[in-house]
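The structure's right below; bear with me while I get my questions together.
Now for subunit A:
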Amino acid sequence: MNSNEIYNLLKSFFPDAVIDYKDDKPVEPYIIVSAKEIDKICLFLRDEENLQFDYLSCLSSVDYDNDNLAAVYNLYSFVHNHKLNIKVIVPKSDPVIKTVSSVWNTANWHEREAYDLMGIIFDEHPDFRRILLPDDWEGYPLRKDYKVQEFYNGMKVPY
Partner candidate 1 sequence: MAELKTETITLNMGPQHPSTHGVLRLELVLDGEIVLEVKPVIGYLHRCFEKHAEAMTYPQVVPYVDRMDYLASMNNELGYAVAVERLCGIKIPEKVEYIRVIMAELNRIASHLVALGTYGLDAGAFTPFLYCFIDREKILEIFEITCGARLLYNYIWVGGLSHDITPNFKEKVLEFVKVFRPRIKELNDLLSFNKIFIERTANVGVLPPEVAINAGTSGPTLRGSGVNFDLRKNDPYSIYDRFDFKVIVGNGEMGTVGDSWDRYMVRVWEMEESCKIIEQAIELMPAEGNVQEAVPKRIKPPVGEIYARTETPRGELGFYIISDGTNYPVRVKARGPAFCNLSALPLMSKGCMIADLVVILGSIDIVLGEIDR
Partner candidate 2 sequence: MFDYLTSLLGDLNIIAYFIVPVPALLFVSIFTLFAVLAERKISAYMQDRYGPNRTGKGILQTVADMAKLIQKEFISPSHADRWLFELAPFIVFASVFMGYAVIPFATVYVGTDLNLGLFYFFAITSLSVIGILIAGWASHNKYTLIGAMRSAAQIVSYEIPAVLSALTVVMFAGTLSMQSIVVAQSGGIHNWYVFGGPGDVSRILMIPFMAASCLIFFIATLAETNRTPFDIPEGESEIVAGFNLEYSGMKFAFFFFAEYSQMFAVAAVLSTLFLGGWQSPFGNLIPVLNTPLFQIFWFLLKGLLIVYVQMWLRWTLPRLRVDQLMTMCWKYLIPITLIIVLIVGFYLVIR
């Protein structure tokens, strides 16, 4: 199934959660989904007969330089050998997305990394803390407007 058909199928099941479908080449097509319903949609994508997206390849966090953050999910299905990209766009002032780690175990660490570096908060995550940076680091480095902190535990940070 290609992305257009999947979009239509999803739209029929979740009319208000599925927001948009972008397909301008050479962009790889992606489906924009709402932040609060993402886990139900992902469960549907994993378990539905024709779709069966059982593999989460990658979960990236993006900072569009216009007060919006996004999380991008790249999915793949072993059974049917098709791919899908899903995006969730949230405002910087309230970056809350429902976690999908109950659907795919991969998401556990990927979401921790997205939180650590970009500051996206994932609701109901089983083990929600920073992963790469020290636990008491301030700020989210990958954001475009990130300012390095002056001192960390008494050590001067910018050199």
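Remarks
Simple rule for what comes next: a residue touches a chain if its C-beta (ideal position, glycine included) is under 8 Å from a C-beta of that chain, and two chains touch if they have at least 3 such contacts; residues count from 1.
As a selection rule, all candidates are chains of the complex that A comes from, given by their letters.
In this text the structure is predicted, and so the values were computed from the model without any measurement.
Any copy counted, the candidate of 1 or 2 that touches subunit A in this complex is 1.
Residue ranges on subunit A touching candidate 1, taken from their complex, read 25-28, 54-58, 60-63, 72, 74, 78, 81, 85, 104-106, 108-109, 117, 130-134, 141-142.
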